[in-house]
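Complex shown without one protein chain; remaining protein chains in place.
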Amino acid sequence: MSEIKIVNLRKQFGDFVAVEDSSFTVEDGEFLALLGPSGCGKTTTLRMIAGLELPTSGKIYLDSEDVTFNRASARDIAFVFQLFALYPHMNVRRNIGFPLLSQGVPKAEIRARVEETAKLLRIDHILDRSVSGLAGGDRQRVALGRAIIRRPKCFLMDEPLGTLDAEFREVMVHELRELHNRIDATTVYVTHDQHEAMAMADKIAVMNHGVIEQFGTPQEIYNRPASMYVAEFIGSPPMNFMRFHSGLKRGTRSILLDAVEVAVPEVGEDVAPGEMALGVRPEHIRFSDRSRIRGAVYGSEYLGTNQIVAVETAAGIVKARISADRSFRLGETVGLEFNPAKLAIFDCASGRAIASSLYAEVRHG
Amino acid sequence: MSSVNTAAHSVVEPTPTAKRIAGTIVILYALVTMIPLAWIFLTSIKSPPDSISYPPKVVFTPTLEGFCNLFTTRTRQTPDYIQALPPPTGTCDEITRGRNMVIAGPSNYWPRFGNSLLIAFGSTFLAVSLGTLAAYGFSRFRVPLADDLLFFILSTRMMPPIAVAIPIYLMYRQFGLSDTALGMILLYTAVNVSLAVWLLKGFIDEIPREYEEAAMIDGYTRLQAFWKVVLPQATTGIAATAIFCLIFAWNEYAFAVLLTSGSAQTAPPFIPTIIGEGGQDWPAVAAGTTIFLVPILVFTIILRKQLLRGITFGAVRK
Amino acid sequence: MAEVVLHGIAKTFGDTVAVDDLSLTIRDGEFVVLLGPTGAGKTTTLRLIAGLERPDCGRVTIAGRDVGRQSPAERDVAFVFQQYSLYPHLSVYDNLAFPLRSPARRLGVEEIDRRVREVARMVRIEHKLQNRSTRLSGGEMQRVAIGRALVRRPAIYLMDEPLSSLDAKLRAELRLELKRIQKELGSTLLYVTHDQIEAMTMADRIGILSEGRLVQIGTPREIYADPANLHVAARLGQPHINLLPIDLLPGAAVPSGALTIGARTEHLEIATSAQGNAEVDWIEHLGDQNHLHIRVRGHKLVTLADPYLSIKPGDRINLTLRQPLYFGPDGERLR
Partner (left out) sequence: MLARATPTTIAVRVRGLSDRAIAWLFITPTIALLLAINIFPLIWAVYLSFTNFRANRPNAEVEGVGLRNYQRVLNDPDIWIAMQTTAHFVFWTILLQTVIGFALAYLIDRKFRGHAFWTTVILIPMMLSPAVVGNFWRFLYQPQIGLFNYIVSFFTGIPPSSFEMLGSVILAPWAIIIVDTWMWTPYVMLICLAGLRSIPDYIYEAAEVDRASTWRQFWSITVPMALPFIMLAVLFRGIENFKMFDMVMLLTGGGPGSTTEVASITLKREAFESWLTGRSSAFAIILFVAVFGLANIYVKALNKVKQR
């Protein structure tokens, strides 16, 4: 097992810059999720780590060895493809055994290791079936089996759950994480689904237009988003932005939102006057009749355990996650109260988060 | 997704050296296979002596003699007689007189060529029209024994044409269809329609039923839905099928040689019968061949996408 | 708009029963969602109402008319398909105008134009009217598909998982919009889906389908809080309901004959206690919600973690039931 380190990695296709000067390190045994919308460069980054794509510039180190221009076959990595990429003309056994066959491992050993791997993934009963008849989940497991049988230095996965249906995806998320806990392999996992990333990863790199916007643990990214883009990409419903126009002084502990004073974490820098946004997570909002931030109920989405209530305020529509016991009439006026310790402030022009006590120990990507 | 966009740049992409070597071999092969065709064209603008000289001539004075001989019938005359004629009226006249001959009248080439056009386009139109309707029927409705029927229809193409030709020859003689354009059109339509139904059924199967269902819910009848929704989406399939039918009908020889002899004869059986004095008149044959091949060449180049789709699609389905 | 009534309809394809003795009334102006897994008979039900399939038995009435013998065109319904909803050979405008140009309607050019533009505005696609329909993004395509249904005012809108091919963000956005448009127009709408969130958030009433049968119908709150059986209880709720043997946890008032206890987050009370009956396995930080994975004597439970409760993996806690759901051996709910 090993460490992956990429330094100033860049990839250009013609005029299009797919990945721009990215650097990060995945420590030994760590599970990193590359998260972003389609076209953000996450798959290209992964393919460069795999050696399926060669970078325009930058360096890739696998266990301190420079592998930047090695072909995939010379890197000792395993890759799980979005469409599984099973060999359709081979049965399950031959699919899983193929990486060993390529390396000239003796037949008897291949057989033993295939069976061992299949047992681990609980697919030993379908070893002699054709892969074309398998259900999505089993195909997924075969692809995983083919990846882990060789005990490679690291696993790279490109949206491996993208084609499964929602219900099954849930099951596979847990299975994948459990597998990771068991074999402890360094893993880079590409996905556009924030839920998958949050549920599985030790670290998340949020990408946008070829740039890594933020790199950190799921909690860091969720609680202290480095930019409006990250704040909006993570969470469902995403973070609410309440716009206001103001400048900020270092040490300020409150802002004026539509003439109402709102307590915020202590601001850590001076900001020239401009368009700003107060970022509030839906679960950090409580309804309180005393509050002077008021709005009309615009709609509610009942979710059983809790509900999402959309409230139209002077600063825009705000969604709050509250317990399901209370019901609302449309148009009913309510007061909103925020948890002051959890609020973030963004500069609308750059999208950047303003330094504050909330961000005291955050690394920016 | 993004992996699809970037796959073209993948390391599994052949290296520039591999591409160069592959390109060189393929281009060499292509050039070699073009030699016979180039030779046909060159021969068509040679004089008869040039065409049979040894070693074969690549450099020569081009002449239209082959084309003249193709389009005309000529008679040999004494030089005195030719001297006495009024001045020649055209290039062909002049060339012919140079060989001590005079033009006696037009040859049968253009009528035969016209037959080919009429029969090929007529049968293609019919086969594609009937085929589209039947393919839709087979694709969308439960027709009893549909699979067996389709398979049987297609398997008749395994018969050698000569075997089918015997009873058709007798039948046509009975109904007065021998050596008529109508007879040939019907025959080629019947041969092509089986392939047309087969191909088009595949194309129409690919058009989801939801489109028609949506139209029917929106207030259209099934016929209107077929016309407004299915046909526009099937156009590439129909075009691909039409090219196939056309090529078959245009090139067909066996039925044509057995069932036509005069007024309805097409070009393929006619061209080999072009005879000059003392053996085959190769420039004339080459000229006739060139003119006959040109439409198909143009077709191939213009419609290569549909053609490729049709061939591979037909192959993969069967 | 109209009331649609299904009375005892059934449909079999060969050996498989797709819909089995289904009766359902969709009231005028109501948004009903049929929720069920693949193969539960949801799509078949829609197709039976649209007239794309004929029922083996039973009656369908739309606005009081028995439509049993009518063709799809005669029934005055609109259908939004899961896929293939737009004609690839037509522009967005022509796609929207297609239902209005049908020979059944014969509207004037201006009238068509007026309605197309009105609907385009409603589904926010007016800037792409001249585009080829194949040049749209997934979300835009589905908007146009919905627009094509809205462009006429049928007795009922039938929608077959129209949002399932979209990504999560778009789905959430269109969910709200669809609900808003439906309320604005006061339309009758029957929507089928396998996504519980869609059902819970949009429906006036949810019908739970299982193997062709309507298991329960009611408002989202009724279905969630008061499920008729195990199947219904398991279909709703995030995280999934925990199914436990009756003697696992204290706090139950078990009715006789009960075999299984169904415990959702709100049925579980957690107290930190070193001598507690349960152990925290791990905490799944999903940001907005944190899933608490708990182990009790070999049984695994998942519940939502209270963000203010300070516990970490390995801690012992005391778990008590609070008015959970009880189910008998046949899966029926016992009260």
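Order as written gives the chain letters A, B and C; numbering starts at 1 within each chain.
Here, a contact is a pair of C-beta atoms (placed from the backbone, for glycine too) under 8 Å apart; a residue touches a chain by one contact, two chains touch by 3 or more.
The structure displayed is predicted, hence computed values, not measured ones.
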{"item": "Which of C:Ala97, C:Ala120, C:Val151 or C:Ile317 contacts the chain that the document leaves out", "value": "C:Val151"}
{"item": "Residues belonging to chain B that touch the chain removed from view", "value": "3, 7, 10-14, 18-20, 22-23, 25-27, 29-30, 33-37, 39-40, 43, 51-56, 130-131, 133-134, 136-138, 140-141, 143, 149, 153, 155-171, 173, 186-187, 189-191, 193-194, 197, 219-224, 226, 247, 250-254, 257-258, 267-269, 271-272, 280, 282, 285-286, 289, 292-293, 296-297, 299-301, 304, 307-308, 311-312, 315-316, 318"}
{"item": "Positions on chain A contacted by the hidden chain, ascending", "value": "50-52, 71-73, 76-79, 81, 83, 85, 87-89, 98-99, 101-103, 130, 146, 150"}
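The definition used in the following text is that only the chains that are shown with their structure count from here on.
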{"item": "Interface with more contacting C-beta pairs, comparing A-C to A-B", "value": "A-C"}
{"item": "Distance between chain centroids, defined by C-alpha means - chain B, chain C (Å)", "value": "57"}
{"item": "Whole-Å gap separating chain A and chain C, where each centre is the average of the chain's CA atoms", "value": "27"}
{"item": "Cα-centroid distance, chain A relative to chain B, in whole angstrom", "value": "58"}
{"item": "Set of chain B residues in contact with two or more other chains", "value": "none"}
{"item": "Footprint of chain C on chain B - complex, ascending", "value": "208, 210-211, 213-221, 224, 229, 232-233"}
{"item": "Chain B contact footprint on chain A (complex, rising order)", "value": "13, 18, 38-44, 47, 51-54, 71-72, 81-82, 158-159, 162"}
{"item": "Residues of chain C defined as touching chain A within the complex", "value": "37-38, 167-168, 172, 175-176, 179-180, 194-195, 197, 200-201, 220-221, 224, 236-238, 264-266, 284-289, 304, 307"}
